[in-house]
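All protein chains but one are shown in place.
After this line comes chain A, so read on.
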Amino acid sequence: MRTFSFYSLMLVATLVAANAFAHQQKAAITKVLFNPRTTNIEIMHRFYIHDAEHAVKEIIGKQADILSSAQTQQHFADYVASRFVMTDQDGNYLNLKAVGYEVDGQHFWVYQETPQSANLVGLKIQHSALQDIWSQQTNTVNIEGVGDIKTLTFEQNVELLEVTF
């Protein structure tokens, strides 16, 4: 008699580091802003350079250089975009246009945007950037510009979160 139902278990390579010092933060924060001036939904992903630096060496290879190689930066921005998904309340994908990326102090920023649509009453978001590299990665998303700020936290097995306005 089979007692348990079987699911497939996937193996992923991960980096491990124990830190009493929170330098490699393994944390990113994203602002999803309903900007009344541009009437766009602006998506601003903020990563710590130190996280991004270790990550690109996994994603691209040892030669990757997040601080000075435009190629690495573009690659990382594309990677982030591929792991951030937003749909409307009914699950229709919103087409997020790449705006660009930049280094600012200790942070690496990736920008995306999409027009605001009038009948949008909620969002479904998936943000799994860097979680395939180290699953301790915490991605926090603040949704701003529609009433009180709403916060979604993507940790480990959280795949999809939903917010209604």
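As a convention for this text, contacts are C-beta pairs under 8 Å (C-beta built on N, C-alpha and C of every residue); 3 or more make two chains touch, one makes a residue touch a chain; residues count from 1.
Assume contacts and distances are computed from a predicted model.
Chemist: The complex has one chain missing from view, so what does its UniProt entry call it, picking from "histidine kinase", "M1 family metallopeptidase", "ABC-2 type transport system ATP-binding protein" or "ABC transporter permease"?
Modeler: In UniProt, the chain excluded from the picture bears the name "M1 family metallopeptidase".
Chemist: Residues on chain A that touch the omitted chain in the whole complex?
Modeler: Contact residues on chain A toward the absent chain are 7-25, 27, 29, 31, 33, 35, 37-38, 40, 42, 44, 46, 49-50, 53, 62, 65-68, 70, 99-100, 102-107, 109, 111, 113, 131, 134-136, 138, 140, 142, 148-151, 153, 155-160.
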